[in-house]
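Below is one structure. I have some questions about it.
The other protein chains are all here in position, but one chain of the complex has been omitted.
Here the chain labels run A and B in written order, and each chain numbers its own residues starting at 1.
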Amino acid sequence: MIDFSFPLFLATGAFLVYIIISAFRIFLGPTAADRAVALDTINTLVVASMVGLGAATWETLFIDIAIVYAILSFVTTLYIAKYLEGVKSE
Amino acid sequence: MNRAKAFVSTFLLSLFVYLFLTLAAGRSMIEGTILWSVEELVLGVSVALIVSAVASDILCRSDNYRMLNPVRWIIMLVYAIPLFIEMVKANLDVAYRVITGNIRPGIVKIKPPLKTDLGITFLANSITLTPGTLTVDVDEENKDLYIHWINVTRKPTKTISGRFTKWIRRFAE
Partner (left out) sequence: MIALTILYILLAVSIIFNGLGVIGLHRFPDVYTRLHAATKCTTFGTIFMTFTIIAYGGVMYYWNPGQDQYLNMVLHTLAALVAILVTNPTGAHALARAAHKIGILPKHAVVDHLAEMEGKK
């Protein structure tokens, strides 16, 4: 019997810091594509922290939500890419 | 005969997706239904029947049903192992480049020896999944891939796609 929930909470805290750092790229990014890349990174990190939180508290529902979030964020990224293809300037 | 094949393959695909999304939704181990409960199975089969009755003409357009062979699916699962090994090697390489900032980027064109759409899709996704290479665009007539490479060296076709094509050819061609 081991209790691994505290390291998982710590890892989730580290992912939160990473999310805040990558959010700076959304504000700084010189082009729209840079902002979209930062958003994609944040989506992946959110999925990772959701999975970690779900295991730390033994709530399987969190992991279901992580699956749905991954698929929905994929659709969002595709739509942003399609929209960017229509914009011809910077 | 072709309509029946289209119906069966659409049915199997939609049932597979349904069962994957409701994986481990059973109630308890004691009833022996940890993976899927009986209600879930009945609902999945009926939804898959409806979907394949409505959409089999739309979803199955080609006349080539080679992917109905289960051996190809098993090889596809085995392919995850060399893909993961390549991912580990290449991730260490990109980690080194992130730390030192030592990059030599460029977009190169490769000509993979694959002909089918599925093979090209798998190759492009494998190339994108292994860091250091990123598929930017695909020429749909000649099946050429344009790849952003973080450290350009000689012989792009052999270096980038040579390790994947012999695996992908086994299940996708």
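Please note the rule applied: contacts are C-beta pairs under 8 Å (C-beta built on N, C-alpha and C of every residue); 3 or more make two chains touch, one makes a residue touch a chain.
If you're wondering where the values come from, they're calculated on a predicted model, not measured in any experiment.
> For the chain left off this view, which of B:21, B:55, B:68 or B:81 is in contact with it?
Once the missing chain is taken into account, the touching residue is B:21.
> Against the chain that's been left off, what residues of chain A make contact? List them.
1-2, 4, 7-8, 11, 14-15, 18, 21-22, 24-25, 31-34, 36-38, 40-41, 44-45, 47-48, 51-52, 54-55, 58, 60, 63-64, 66-67, 70-71, 73-74, 77-78, 80-82, 84-85, 87-90
> Taking the full complex into account, what residues of chain B touch the chain not shown?
Where chain B meets the chain not shown: residues 20-21, 23-24, 28-29, 34-35, 87, 91, 94-95, 98-99, 101, 103-109, 124-125, 128-132, 134-137, 139, 146, 148, 150, 152.
Keep in mind that, in the parts below, only the chains that are shown with their structure count from here on.
> Can you give the whole-Å distance between the Cα centres of chain A and chain B?
About 22 Å separates the centre of chain A from that of chain B.
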